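For this view, one protein chain was removed and the others were kept in their places.
Naming follows writing order (A, B, C, D and E), and every chain is counted from residue 1.
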Amino acid sequence: MKDSKSKIAIYPGTFDPATLAHIDIIKKAATMFDEVYVAVARNTSKSPFFTEKERLSFIEQAFEGVSNVKVEIFDGLVVDYAKQKSSSIIIRGIRAVSDFDYEFQMAIANHKLESEINTVFIMPSEDYFYISSRLIKEIATFGGDLKSLVPEYVGEALIKKLSKK
Amino acid sequence: MKDSKSKIAIYPGTFDPATLAHIDIIKKAATMFDEVYVAVARNTSKSPFFTEKERLSFIEQAFEGVSNVKVEIFDGLVVDYAKQKSSSIIIRGIRAVSDFDYEFQMAIANHKLESEINTVFIMPSEDYFYISSRLIKEIATFGGDLKSLVPEYVGEALIKKLSKK
Amino acid sequence: MKDSKSKIAIYPGTFDPATLAHIDIIKKAATMFDEVYVAVARNTSKSPFFTEKERLSFIEQAFEGVSNVKVEIFDGLVVDYAKQKSSSIIIRGIRAVSDFDYEFQMAIANHKLESEINTVFIMPSEDYFYISSRLIKEIATFGGDLKSLVPEYVGEALIKKLSKK
Amino acid sequence: MKDSKSKIAIYPGTFDPATLAHIDIIKKAATMFDEVYVAVARNTSKSPFFTEKERLSFIEQAFEGVSNVKVEIFDGLVVDYAKQKSSSIIIRGIRAVSDFDYEFQMAIANHKLESEINTVFIMPSEDYFYISSRLIKEIATFGGDLKSLVPEYVGEALIKKLSKK
Amino acid sequence: MKDSKSKIAIYPGTFDPATLAHIDIIKKAATMFDEVYVAVARNTSKSPFFTEKERLSFIEQAFEGVSNVKVEIFDGLVVDYAKQKSSSIIIRGIRAVSDFDYEFQMAIANHKLESEINTVFIMPSEDYFYISSRLIKEIATFGGDLKSLVPEYVGEALIKKLSKK
Partner (left out) sequence: MKDSKSKIAIYPGTFDPATLAHIDIIKKAATMFDEVYVAVARNTSKSPFFTEKERLSFIEQAFEGVSNVKVEIFDGLVVDYAKQKSSSIIIRGIRAVSDFDYEFQMAIANHKLESEINTVFIMPSEDYFYISSRLIKEIATFGGDLKSLVPEYVGEALIKKLSKK
């Protein structure tokens, strides 16, 4: 018999753009929790390379037909977004090459702001350990091969956008 | 509406003895997953301070009446235990003062052994960041105050056992 | 009987703004050394959020009436400021989530520049481990609760300044 | 008898400006490999302090008359530059105060892009552990002593350039 | 034209037993240097699982017919062994999950003992990042699959030896 309450998790990030590491983490999260909200940060201060709509759409395309993954744009504090979704679980990806310190600091701060809310860290599969959005933009700029790094349509969008600059 | 499949997680460890950090992580896990199996490693090579029955009982006492937390002794590979419980989620605590490297290595190895199984890392609340089983035994040996470190009955058992040595 | 020479320490930083972690470290330092000079870096290249006068005044308010803590604005090399104050002790806060590498590099460089000058690292109490000035500005921007992060008057100044932007 | 194939290594970087740590690493590399190409990244996005010609010339001056060290300006992907030089060895300096995560990520990414190409990490001698180009610019700005940090002519160029700003 | 002096590197370790990560690093080293001496530490204090002859033979089998890789048992200081082989290059594997601190300390100490001798760090390919000799023995003990971790003959030897204990 199941606990009657759905387990809802949110996965906030900038996703500029979504990589195969992000997509792998979302897939894993979707097997662990009843519902996963991917929360694309509007994040105007960082001046993202892709617009929020583009960043949202890249993830939506990867999870078309997956009923327990939803993608939304969000603004404000992560804990406020979590409460709005009745979620008490924040997902963060963690890689061998992550910025642990910042991740830990955010997790503690979010827990201080809302003591009911906890962060879980999920590792992508080994093949995606080394991927970061920053790296992908560097490789794309110099014409490197993006095949094993991002979904094909993201690679095409990157190249198209770079050629216009 | 809920996904029809229960989300079962296992939390393996030596728990020699269970600290307030371990108990905090189990509590958090119990809100995140439908069922949590705490798997106490028999772990003969490390020659634990407490017997496996004592280690199991310390956790059981803390979760009496909590229906979705079960405590068991296990032996062998963690991934084999997970499969036996129909679980694909391994929980590991992670602290600012954890041995990340070893944790990562284990998580990757377990994922290699069983690609369906993933590890999630959960942080204890800030108050329990600094607690480790090793530290507790050191403090107990020299008569330090264990109140904010372990459940009261664990503290008493530690002192009793040390006085017999 | 005491050594006749006063132990003078300096604590340089940007303090943009001072957090409860900074204030906790200054309090600890004031019990350890005869005099503590908090040195607020003018730091024009980082374009601080608060003016140097505001940053100085936030700390002064917290230490009004504490006779062995003095707050000053400084410019130039930390080691030159230390010598000017007849100090051979630089204090730096260190957190579980600090940028160790940079801190170490600065400590070594300062020691190379003036071999008489050494750096001591002090940890804030556990409650302030997770606080950074960067985090505070993010939380304030989105209307999060600043109560356990900064002195009340700093929180008010932050909100006031943000509302004008 | 020797393997008939020359071992060629490349050492890419911004070198803005070259420090005694960089020069020490190049010297070590020159004893390890038959030829070393120091590849000065044009790197327009980071807006370097010195022009690419200045950065190249600082290194060239240090290795005048050393026949197996060549200095060039490069653009694009590091792996493409390596292939162009028939090199399968990328050298990166590693210090106690390095950004390991980024270094590892780049090494893995380069290996993914070209599986024949590997990265080796070389440590500078202990005396140069603490030196970074960023630190040097900070010290120069405030009139600190640059003697044990950069070649004399780099120190003079730094001071001259800063005085014009 | 080539430098007339051969580049000889040594790769010291316990290799108890050699994993696919070790073998990958030796392969990479063999493309970088003219000769590679794999130096199996007799290492009596650690009481290795396999005898020195077994540990040597596991590596020799993997490099049969590779003329520039030689495997030897050594004793004493690594720098003395290096000098005996006219080598000034020590190779150490480095993994995302390595014990950097110890590696750095050894590298600095060896450089202090013999200033002509330097350490280079080589990463294994991504597939071997997570492998350690300690992990392999744990997995073997509980009957886990060793296929992607060690050469087949090492796996067989492990199982055989464990069954006798």
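Definition applied: contacts are C-beta pairs under 8 Å (C-beta built on N, C-alpha and C of every residue); 3 or more make two chains touch, one makes a residue touch a chain.
From a predicted model like this one, the values you see are computed outputs, not experimental measurements.
Colleague: Which displayed chains make contact with the chain that has been left out?
Modeller: Over the full assembly, the chain not pictured touches B, C, D, E.
Colleague: Which candidate, C:His22, C:Arg55, C:Lys85 or C:Lys112, sits in contact with the chain we can't see?
Modeller: Checking each option in C:His22, C:Arg55, C:Lys85 or C:Lys112, the one touching the absent chain turns out to be C:Lys112.
Colleague: So which of E:Ser67, E:Ser86 or E:Gln105 would be touching the chain we can't see?
Modeller: E:Gln105
Colleague: So that we can see where the missing chain sits, which residues of chain D does it touch?
Modeller: Touch set of chain D with respect to the missing chain: 96-97, 126-127, 129-130.
Colleague: Contact with the hidden chain only, please: which chain C residues?
Modeller: Missing-chain contacts on chain C: residues 2-4, 6-7, 28, 31-34, 68, 88-89, 94, 96, 100, 104, 107-108, 111-112, 115, 118-123, 125-126.
Colleague: Spell out, residue by residue, where the missing chain touches chain E.
Modeller: Touching the chain left out of view, chain E contributes residues 75-77, 79-80, 101-102, 104-106, 108-109, 112-113.
We adopt the following convention: only the chains that are shown with their structure count from here on.
Colleague: I want to compare two interfaces, A-B and B-C. Which one has more contacting C-beta pairs?
Modeller: Pair with more contacting C-beta pairs, A-B versus B-C: A-B.
Colleague: Which angle of rotation, from 0 to 180°, maps the CA atoms of chain B onto the equivalent atoms of chain E, to the nearest 5?
Modeller: 120
Colleague: Give, as an integer number of Å, the spacing between the C-alpha centres of chain C and chain B.
Modeller: That gives a centre separation of 39 Å.
Colleague: Averaged over CA atoms, how far is the centre of chain A from the centre of chain C? Could you give it in whole Å?
Modeller: 35
Colleague: Find every residue in chain B that makes contact with two or more other chains and list them.
Modeller: Those would be 96, 104, 108, 112, 126.
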